[in-house]
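Everything on this sheet refers to the single structure shown next.
With one protein chain removed, the remaining protein chains of the complex are shown where they sit.
Just so it is clear, A and B label the chains in written order, and each chain counts residues from 1 on its own.
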Amino acid sequence: MGQAYKHKRIGYKKKNGFNALLFLSPTLIIFTTFILFPVIFSFYLSFHKWNMFSSVRSFVGLDNYVRLFKDGEFWLVLKNTFIYTLGTVPLNMAFALAVAYFLNKKVFGKKFLRTAFFAPVIISPVAAAVIWRWLYDPNFGFLNYFLSWFGVRSINWLNDPTAAMFALIIMGVWKTFGFNMVLFTAGLQGIPETYYEAAEIDGATRWSRFWKITLPLLAPTTFFITIISIIGSFQVFDIVYVLTSGGPLGSTKVYVFYLYEWAFKFFEMGYASAAAYILFAILFVLTLIQVKYLRSKVYEAV
Amino acid sequence: MNDLKYIPIIKQTRTIVFNITLYALAIATLMPFIWMVLTSFKDMNELFSYPPTWFPHEFHFENFKNAFEAAPFGRYYLNSIFVAITVTIGQLFTCSLAAYAFARIKFWGREVLFFIFLGTMMIPYHVTMIPSFMVLYWLGWVDSYKALIVPGLASAFGTFLLRQFFLTIPQDLEDAAYMDGCSRFGVLWRIIVPLAKPALATLAIFTFMGVFNDFIWALIVINSEQLQTVQLGLAVFRDRYVTEWDLLMAGSVTATLPILIIFFFAQKYFIKGITLSGLKG
Partner (left out) sequence: MKCAKIVICILTFIFSSILNFQCQKQKEKVDNDIEITFWHSFVSSTIPALNNLIAKFESENPNIRIKAQYIPSGDALIQKLISAVQSETAPDISWIHADYLSELVQANAIYKMRHFIDSENGLTEEDINDIYPPLLHYASWRDTLYSMPLEATNLALLYNKDMLYEVGLDSSRPPQTWDELHAYAKRLTVDRDNDGKFDQVGFFVPIYPASGPLGAWMVWQWIPFLWQAGGYVIDQNQSQVLYNSSSGIQALTFWQALFNMVDISTFTVDYQVAFAAKRLAMALDGPWNLPRYNKLLRNLDWAIAPLPEGPEKRVTIVAGEYLAIFKQSRYPQEAWQFIKWVIQPENQAFWSIRSGYLPMRRSVLNIPEFKDYMKSNKNFAVFVKQMEYGQSQRSIDYHGIAITRHIADAIEKATIGKMDSREALDEAANKSNTLLNSVQEDLKK
């Protein structure tokens, strides 16, 4: 078998390059035009001052970046975004994995349950936030009413700086865990039953089957979900805009909200682009860390 | 021996507990949604009574009629669905090809290119929105279906998703196929795609949903009435100062329902594909 295989490898490099181009060309053409080019243009903009209405763009060098680091609010939003990410991502993933895992077992009405958990992902962020604003209303909302059944004092969800971040995290997890659940489900489906059967015959417990079979084989999926979730939660915007609008006294003001304000309220697209690139740098570093970490842990799967 | 867990009663209890917990969680998750649906039938005055009412005193079906008539929603639905389907099919196509290249072909610059793809996901769309729009303008595609469809045909997210999934498929099958003289494309089409159905179905759902729910891109590239999408239509019920709750809820329900139904029925594609037994060595 090995011999025949080696035959095919003659002319390996050239053939592969050409093949790759063929497979990649549809994506590359569109990607370069509509995704890569605007991204690079934004980088260019980050060194300019542009109010978007006029065609005049004045070069300011590193001024935007310097101003960013000097702005107290920049650090505040960075902190808030980190808090939000730390609050939502682990919770989200744990929840999603647990639900996906148990939904693979003997449960009635799997279709209904999966649809139920996915429903929050489908509803538009604006409609969802509008509904949650009602739920969170301190006087007339359902949540406080529900809590009053247990004798818990009303919480000033969206008007208290600390509570608002919790409120945002809860809504954030609600809105996105279904997404990860579906991804985990797809990942779990890719693990052959035979492995489990073999392990069970060998006497492995449920728990060790989970740790030694499920998790490792799920690694590429987990890696994907972790990166996507972190990128997503760092870029959270829509729900914040409608739910808290940066929250009482800026307590839920997240990074993209700050960026958005500078772009479309103060009309400084250059400054906003610089902020975007700093975010990019942060996310890139975080991703690199994850890649290295996973590479060292699970050799081939990534 | 761990025979305890094979005792029927304990097994039963465990199953029941799983079921109950999951259902409780599902109801909790659905609660805001249920409230939205029930509210869409309420009269404005009843909307926020306290203690909050769940069921409407009377069912006002005319909310739906009024919402539907506030704008030509029929046309909007057609547009949204057309655009969403086209982009979904297109993305499945381009992303499968690209993901295969990233997963299976060792070409020069593969890692770098992949990181570039990943990198573009890290830039918030608000800053690339205007430059993207300008590209469209230079192409002369403003206010056309092309503007809504073509930019969405490639996706870094989709490529990434499929690549990860393709990586989990053992190469043995493909090697066997190559031996039989199959071309690369043949392998992709005949072996990988069927096995990757869960991932493809997942991407399809996400893409469809993303395009269907898109608001801001459609807003800036479309002017003509005939090209408007559902999300643009719904925006008329909620502006900065005024929310027309009854109509907004009715409109949102009808916008969300199609996708939920599609998801419900598309789930059979999430279920396992061909088992890989019989393939050792």
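In this text, contacts are C-beta pairs under 8 Å (C-beta built on N, C-alpha and C of every residue); 3 or more make two chains touch, one makes a residue touch a chain.
The structure presented is a predicted model; accordingly, all values stated were derived computationally and were not measured.
K.L.:
Quick one: which of B:Phe18, B:Phe114, B:Phe133 or B:Tyr178 touches the chain that's been left out?
P.N.:
Only one of B:Phe18, B:Phe114, B:Phe133 or B:Tyr178 touches the chain omitted from view, namely B:Phe133.
K.L.:
If the hidden chain were put back, which of A:Asn51, A:Asn104 or A:Thr194 would touch it?
P.N.:
The one listed residue touching the chain not shown is A:Asn51.
K.L.:
Touching the absent chain in the whole complex: find that residue among B:Val142, B:Ala177, B:Ile191 or B:Ala266.
P.N.:
Checking the options B:Val142, B:Ala177, B:Ile191 or B:Ala266, the one contacting the hidden chain is B:Val142.
K.L.:
Given the contact definition stated above, which residue among B:Pro32, B:Gly90 or B:Pro198 touches the chain not shown here?
P.N.:
B:Gly90
K.L.:
Write the list of chain A residues that the hidden chain touches.
P.N.:
Within chain A, the residues that touch the unshown chain are 51-56, 133-134, 136-141, 153-154, 156-159, 161, 241, 244-250, 253, 257, 261, 264-267.
K.L.:
On chain B, what residues meet the omitted chain?
P.N.:
Residues 44-45, 47-50, 70-71, 86, 89-90, 93, 129-130, 133-134, 136-137, 142-146, 149, 183, 185-186, 189, 216, 219-221, 223-226, 235-245, 247 of chain B touch the chain absent from view.
The rule is simple: only the chains that are shown with their structure count from here on.
K.L.:
In the complex formed with chain A, which residues of chain B make contact?
P.N.:
1-2, 5, 15, 18-19, 22-23, 25-27, 29-30, 32-33, 35-36, 48, 50-52, 93-95, 97-98, 100-101, 105-108, 110, 113, 116-124, 126-132, 134-135, 150-151, 153-154, 156-157, 159-161, 164-165, 167-169, 175, 178-179, 184, 198-199, 201-202, 205-206, 209, 213, 215, 231, 234, 238, 243, 248-249, 252, 255-256, 259-260, 263-264, 267, 270-273, 275-277
K.L.:
In their shared complex, at which residues does chain A touch chain B?
P.N.:
For chain A paired with chain B, touching residues are 1, 4-5, 8, 13, 16-17, 19-21, 23-24, 26-31, 33-39, 41-42, 45, 52, 99, 102-103, 105-108, 110-124, 126-128, 130-132, 134-135, 139-142, 145, 174, 178-179, 182-183, 185-187, 189-190, 192-194, 203, 205-206, 217, 220-221, 223-224, 227-228, 231, 235, 237, 256, 259-260, 263-264, 269, 272-273, 276-277, 279-280, 283-284, 287, 301-302.
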